[in-house]
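Can you keep this structure in mind? I'll have questions shortly.
Removed: one protein chain of the complex. Kept in place: all other protein chains.
The chains carry the letters A, B and C, assigned in the order they are written, with residues numbered from 1 in each.
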């Protein structure tokens, strides 16, 4: 399994809902940023560049299973530990543990693919590019 | 199991990412709106009102498992069929099937709770209010 | 001046902040959707299509002046009246009046341009495409 990469988030007032806690779709904004951050830290270029070189436009989500443990609110600093524990032929697992200090906020396990543009609109899965996998293992 | 309620979404340009498809956290925005829409359709008052009458400030998410089947893009009209297939003591299952015409876009199964404010900040689970359950069965 | 087009928004729980009112960046999400809706109603194709036919990828914002009059909250239905009162050589004015029934929520006046991709990244202004202007006057 790959080493973890940490992505840090500062929760803002506008990230919270009328109950005063983070509105959960915002957790997914940060998880997606943490996913991209993982690749950036390993030296994977911007998707705009890989679109030219490898045909890869990003890593869309196929499946997510997320367990919310504690709520968070504005002023909190959250740390997300990201890893890729498993590579398959056309997909990979990416996992996230989000904490505020010692408090566990959520755990998330995703299946993602590498995607290319499909003729006529939409996207299609492509095999894992070996040059990207090598950087991330 | 409760009857399904339909929530309709029109996908906008700004809901899409540089790959030209819906950025997945936006799907969760709509799922949350569909969850609230289910309760509104069954006659459950705004959470601001239930906060006064029942102490309930909303139905925060405890667990979500979502499977993304097809991508969507701006101009698409999506329909989300929402149901509550199971009530437990302190939580309930809420499910979503999102379609564009006949195309399945995603399926989502959530565990949610009814929450009250906790003294000193944050939230806590409360037993399912029978008056709300009665409206929703 | 062009006739007004109406874009309707239903305010959701998650659009509101801990003060219980719409968090203002969400008003701009709806204004942008209303801008695109105006063009769609006049028969202007998706930007993905105009990118192929005219090189136009959208109508980015150059200037916005917005006056917020009343707050809104979840459950509200808002109507946005959109118009294009003035066309210039490389830009145009687009205006919005957002109401909840008879209550004025906000007024917004924008300057927008038509943009094409610039070689090497970023965007550049292009002259107003006459075929689009004709549809919108």
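A few comments on the model shown:
Please note the rule applied: a residue touches a chain if its C-beta (ideal position, glycine included) is under 8 Å from a C-beta of that chain, and two chains touch if they have at least 3 such contacts.
This one's a predicted model, so the numbers in the text were calculated from it and none came from an experiment.
Across the whole complex, the hidden chain's contacts among the shown chains comprise A, B, C. Although one chain is not drawn, the whole complex shows that of C:10, C:65 or C:88 it is C:65 that touches it.
The omitted chain makes contact with just one of the residues C:11, C:98, C:115 or C:128: C:115. One chain is missing from the display, and on chain C it is touched by residues 17-21, 23-26, 28-29, 32, 47-48, 57-58, 60-68, 70-71, 73, 115, 117, 121-123. By the touch definition given at the top, chain B reaches the unshown chain through residues 13-14, 16-20, 23, 25, 48, 74, 121.
Although one chain is not displayed, chain A still touches it through residues 12-14, 20, 29, 32-33, 36, 40, 46-48, 58, 73-75.
By definition in this document, only the chains that are shown with their structure count from here on.
At the chain A-chain B interface, residue numbers used by both copies make up over half of all numbers present, so the two copies contact each other through mostly the same positions.
Mean C-alpha positions place chain A and chain C at a centre distance of 31 Å. Along chain C, residues 13-14, 20, 48, 74 each make contact with two or more other chains.
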